[in-house]
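Input: one structure, supplied below.
Left out: one protein chain. Kept in place: all the others.
Labels for the chains are A and B, by order of writing; each one numbers its residues from 1.
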Amino acid sequence: MAEPFLIGDAMTGGYGGADILHDCTIAVEKGEIAVIVGPNGAGKSTAMKAVFGMLKLRKGAVRLKGEDITTLTPQARVAKGMAFVPQTHNIFTSMTVEENLEMGAFLRRDDITETMEQVYELFPILRQKRYQAAGELSGGQRQQVAVGRALMTRPSVLMLDEPTAGVSPIVMDELFDRIIEVARTGISILMVEQNARQALEIADKGYVLVQGANRFTDTGKALMADPEVRRSFLGG
Amino acid sequence: MDILNALVTFLNFVFVPALAYGAQLALGALGATLIYGILRFSNFAHGDTMAFGTMTVILFTWGLQALGISFGPLPTALLALPFGIAVTAMLLLATDRGVYRYYRRVKAAPVILVMVSLGVMFIMNGIVRFIIGVGDVNFTDGERFIITAGQFREMTGLQEGLAIRMTQAVTVVVAVIAVALLFWFLQKTRTGKSMRAFSDNEDLALLSGINPDRVVAVTWIIAAALATTAGTLYGLDKSFKAFTYFQLLLPIFAAAIVGGLGSPIGAIAGGFVIAFSEVMVTYAWKKVITYIVPESMAPEGLVQLMSTDYKFAVSFAILIIVLLFMPTGLFKGKSV
Partner (left out) sequence: MSGAQMTAQASAQTPAKVAMMFAGVALLFVLTGMFQSWNLALAIVNMALISSIMALGVNMQWGYAGLFSVGTMGFVALGGLAVVLVSAAPVPGAWALGGPGIVMGLILGALTIAAAIFVWARMPRGRMRGFATAAVLLGGFFAFRAVFDPAVAAVEANNPATAGNLGGLGLPVLLAWPAGGLLAAAAAWAIGKTALGLRSDYLAIATLGIAEIIIAVMKNEDWLARGVKNVISLPRPVPYEVDMQQSAAFVDWATRWGFDPATASSIIVKLLYAALFLIVLLALIWLSETALKSPWGRMMRAIRDNEVSAAAMGKDVKRRHLQIFVLGSAVIGIAGAMMTTLDSQLTPGTYQPLRFTFLIWVMVIVGGSGNNWGSVLGGFLIWWLWVMVEPMGLWLIQMVTAPMAEGWLKTHLLDSAAHMRLMTMGIILLLVLRFSPRGLIPEK
């Protein structure tokens, strides 16, 4: 099997204390959506942060396009084409929507108007509110700003930590639609989701983590169909 | 009833002095609030940074005067200002390199940084006293007045005069220019925006690839510029004395907190709130009231709410009221 586009391979480690991840593997192919689900405290966010370099791995490696990036800082990974949307505090509340997008493109020295135009096309509401302080927007709109900010570096991988936490079901559906659209442009998506059922529906690949280790790994459809997964993690 | 004379008296003794003082406080508070926003601690050395900056400006002013260079009717110190800012900026950058940077690395609690700034304050205070001494230094030159009370009376035929000193006018004009530059920088330039982003959300700024060392360095340079300008204007308007600058710490922080720590626009508003309250509470209103009310009701006393010796109490009282009733200040700074 060919090497996936991005892979956190057999990762073991934690935040300095006891290990949280145990031999955990997460991967995503180009232009596909991979979703990490699992019960509370399963280490879903930790696994994603490990892929992004926000904690030190004791064992295992992270590779992007076959290149070992295990020792790179998160900032350096941004330069390599990875983008990360944290679960909370993911926008500059006191700055306007447009300024948020500009800050997302801080590392770029070329013309960013085209990318900004693409983000506005993806999230038309942001174009309307471009001169408003991002902190004044609704929860769903804030998430759009957060995703938009991350897209400004023209990443090859977009990582989302529970993008639908705290938004209404309608907004959640809308957000998932947008994420599918983003994936169609060739950007790989890796996301952690609390709403496992809806997330697996749009996922090409699903990872069910339990206690920091892989329990089930399959396509989204297959996991949805698996009776054991359904019983244990999707509420029947 | 003589509204016009009452108004002129008010302008002369309250409005104009408070406007100049407010501009000085606003510049001082801007520096303090920027450092708070970016470096996240209250810099107790800010007053002494102002003293240091003013001292370098005075030294350059003396140098220029010795060379026979003057600025016409304007104070020579304005010409010396850029040099003073440069030297002060170098001092602050060196301080950051030698002192503060370590505490950022180890992610020390803000209160430790405040204590460290106490140490820096001691040293800066010592340097200033060592170089220029503790006495009063008057370095104002050029024209003293734009308009004197006598000229004003002649022009208008009113009983009361309105004197505007050159230093007051210079203070307001320079402050307006400095604030305009600062806001243009923060709102329009890439570096300025990255500073705001860093102040708003440090982690996300790092994720966006903003270089924290650069942001911090630029902050110190701007703080040096603001502190030197504020201190020089204050020194021109009053006089330079090492110790008074330490005492300015209280009204400056009061202004920054009243406006909302971390909020530049708040610092400006806070500066004027503090300055006007201080002047109005300590001004003897007898003359103004005598012009307004009928003769029979003219007050006997001075109608002074508080003696000028208690001006600190005014900024302090405002500070406490704001902290108790709106802890984030007028313009929603970072708080609690």
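Please note the rule applied: a residue touches a chain if its C-beta (ideal position, glycine included) is under 8 Å from a C-beta of that chain, and two chains touch if they have at least 3 such contacts.
Here the structure is a predicted model, which means the values were calculated and not measured.
J.: Sort by label and list the shown chains the missing chain touches.
T.: Per the contact definition above, the missing chain touches B.
J.: Would you indicate which residue among B:Asn138, B:Gln159 or B:Ser307 is in contact with the undisplayed chain?
T.: Of the listed residues, the one touching the omitted chain is B:Ser307.
J.: Can you work out which residue in B:Leu186, B:Leu250 or B:Leu330 touches the chain that's missing from view?
T.: The missing chain is touched by B:Leu250.
J.: One chain is left out of this view; which of B:Leu4, B:Val176 or B:Ile320 touches it in the full complex?
T.: If we include the chain that is not displayed, B:Ile320 is the one touching it.
J.: Where does chain B touch the missing chain, residue by residue?
T.: 36, 41-42, 44, 99, 102, 106, 108-112, 114-116, 118-127, 129-131, 133-134, 243, 246-247, 249-250, 253-254, 257, 305, 307, 309-310, 312-313, 315-316, 319-320, 323-324, 327, 335-336
Going forward, only the chains that are shown with their structure count from here on.
J.: Could you tell me the distance, in whole angstrom, between the mean C-alpha positions of chain A and chain B?
T.: Distance between chain centres, rounded to whole Å: 46 Å.
J.: Which chain B residues qualify as touching chain A in the complex?
T.: So the residues of chain B in touch with chain A come to 190, 193-194, 196-197, 200-201, 203-210.
J.: Please output the residues of chain A touching chain B within their complex, sorted ascending.
T.: Against chain B, chain A makes touches at 74-75, 78-79, 84, 86, 89-95, 99, 102-104, 106-107, 149, 153.
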